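Missing here is one protein chain; the remaining ones are kept as they sit in the complex.
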Amino acid sequence: MTEKRVISAAEAAKLVKEGMTVHVGGFLGCGSPDSVIAALAEQGTTNLVLVCNDTAVLDQKGGRISGVAPLVANRQFRKVIVSHIGTNPETQRQMNAGETEVELVPQGTLAERVRAAGFGLGGILTPTGVGTEVEQGKQKISLSGKDYLLETALSGDVALVKAKKADKAGNLVYSMTARNFNPLMATACPVVIAEVEELVEIGGLDPDEVHTPSIFVTYLVQSESGRPS
Amino acid sequence: MTEKRVISAAEAAKLVKEGMTVHVGGFLGCGSPDSVIAALAEQGTTNLVLVCNDTAVLDQKGGRISGVAPLVANRQFRKVIVSHIGTNPETQRQMNAGETEVELVPQGTLAERVRAAGFGLGGILTPTGVGTEVEQGKQKISLSGKDYLLETALSGDVALVKAKKADKAGNLVYSMTARNFNPLMATACPVVIAEVEELVEIGGLDPDEVHTPSIFVTYLVQSESGRPS
Amino acid sequence: MIEYHENKEIIARRIARFFHGGEVVNLGIGLPTLVANFIPKDKTVILQSENGLIGLGPAPEPGKAHKDLTNAGFMPVTILPGGAFFDSATSFGIIRGGHVDYTVLGVLEVDQEGNLANYKIPGRMVPGMGGAMDLVAGSRIVIAATTHCEKSGASKLKRRCTLPLTAAKEVDIVVTDVGYFKVEGGVFVLKEWFEPYTPEWIKEHTDADIVLAPDCRKAEL
Partner (left out) sequence: MIEYHENKEIIARRIARFFHGGEVVNLGIGLPTLVANFIPKDKTVILQSENGLIGLGPAPEPGKAHKDLTNAGFMPVTILPGGAFFDSATSFGIIRGGHVDYTVLGVLEVDQEGNLANYKIPGRMVPGMGGAMDLVAGSRIVIAATTHCEKSGASKLKRRCTLPLTAAKEVDIVVTDVGYFKVEGGVFVLKEWFEPYTPEWIKEHTDADIVLAPDCRKAEL
């Protein structure tokens, strides 16, 4: 297998350019690619579209900030496509002020839309959201007497994911609930940057335990923040 | 976690009743639940519908038989829904003689249809089969100028799968290419029988390496044929 | 005259009684999380957490939290022996596919048709639905857990929800701090009342149609 290039977090951030759609793994900050996010915040690129489970935690009083929240605080997103913004009041403020567009997507639908993009499907039919505001503007399809919404694939330009371990070929293994959306985001963009805590030689992973096969991964970044605790 | 009942292959076969739709893992016999299949062949239940990647290998001259082929030879299926019958000439003979109905489904579509059933989706949109006989009778949906076929979920009554290892809670770990359709079949039926080579105590598996979480599995069967080689 | 006092513990206590062992249950953030405290130790209820695990255990001992092991509320948790981790597509496949037996969720409004609103107050609070829409649409049995009345005294059980819905006609059971209701035939069927409340009090203080089940009874909690 060919080795993937190992780049710095700053080099990774440079691959994210103004206007791009960025898929980011993590769930309220658990399993977020924090080093690359920090570099991207430093870089300050704006007008981005975020695809992520949530806008993470921004608690200015409590001094707690996680996941993509630094990028939200920086106003680097023109639009966020997420399932949840409740732990980041700044997102809601920007939404109400008309500064940032917020598209709320049910979490399971978001997962399937991202997977569909990565797996070459045009979309999926889900019962989730039928009879709610989520069905607005969507095609409703009835099968055997049950209604489903047609939810379309959601691809992006660059994916930022976080894994616990990688081999130099780019095979990824995630840790516990830090897995979440990471394997999905890793399929759905032409450029996939995987921040990892531990980098092992090719042959150092059991091929049965690989969660994301190497072909999905473009670059590897050694995590600065997320070394094993 | 609750322990799953460990039953014999013969008891497992008794759960398969005339007329049922049976999802069977395995790819040309690699990763097939051979002990349960042998018991089901012995039991002789007929009028079944098979959902499986293929009808496996039946080479009477060469004396080679694998996977679900014994059930085909026994004429236990009224219908088979598979991607391939080329290595089992008996299937083709039965089809031409009007004895068995054969529905051919592209392999990737079959995988997604089974997964959709297990994961509560009505179906998926795939580009596979557009412009071919496969599109007959199906809804075609155009998204951003590309055509997709709407392929519907494919559920069943009992799934027979094969894993290398299980813990007594029913968590499954597969081995190499014996994984194939097994994790998908295990999601799509209300009764899931997992034939395993090695059964360990609860706590004996790393929760990050589990391929099929225990909640999908109803019964465990100790494999007779497939002990570690 | 009976005065209403919010009592979240009684709600959690009653919901815990639905489980006999072996069920797969997802407990929402907030009030539903309390349910875990009242499941008897001898009953194995399997908790699923939508961020990607089954076999959710209690909070870790002080100092034992692991950054990679949290629940859907980003709180440190543990996993029990025999548990498993998976990605978000699998997690919601489990939920949407009917492999979760019970989901317990909080409520802004719930109505007698089984409609649930719990994710949005337009113009005031828009946290997003997170996994709630999938949980309500996908789980086999949906339990809405709620205090019976608002701080204002208004009933949270309605004839018809006015807030944006989380899901339509999916709620099976409502447990409040005054009683336990089944949603059936377009009404709330009172199955149990909790002291000091009475069926009469409940009818008076609920802005919806209440019918007493034939076997309606006072619950000992």
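In this document, chain identifiers A, B and C correspond to the written order of the chains, with residue numbering beginning at 1 in each.
Note that a contact is a pair of C-beta atoms (placed from the backbone, for glycine too) under 8 Å apart; a residue touches a chain by one contact, two chains touch by 3 or more.
This structure is a prediction, so every number in the text was calculated from the model and none was measured.
Judged over the whole assembly, touch between the missing chain and the shown ones holds for A, B.
The missing chain, though absent from the display, is touched by one residue of B:Asp54, B:Asp157 or B:Glu195; that residue is B:Asp54. Contact with the omitted chain, checked across B:Val6, B:Ala73, B:Leu104 or B:Ile141, is made by B:Leu104.
Residues of subunit A in touch with the missing chain: 1-2, 115, 117-121, 167-169, 171, 187, 202-203, 205, 207-208, 210, 213-216.
In the full complex, subunit B touches the hidden chain at residues 27-31, 53-54, 57, 66, 82-87, 92, 95, 102, 104, 106-112, 115, 126-134, 164, 174-184, 211, 226, 229.
Quick note on the criterion: only the chains that are shown with their structure count from here on.
The touch graph of these protein chains is complete, with an edge between every pair of chains. In terms of their C-alpha centroids, the spacing between subunit A and subunit C amounts to 29 Å.
Taking each chain's centre as the mean of its C-alpha atoms, subunit B lies 36 Å from subunit C. Remark: subunit A and subunit B have CA centroids separated by 33 Å (rounded to whole angstrom). Under the contact definition stated at the top, the residues of subunit C that touch 2 or more other chains are 53, 79, 85-86, 89, 92-93, 95-96, 138. Residue positions of subunit B with contacts to 2 or more other chains are 120-121, 207-208.
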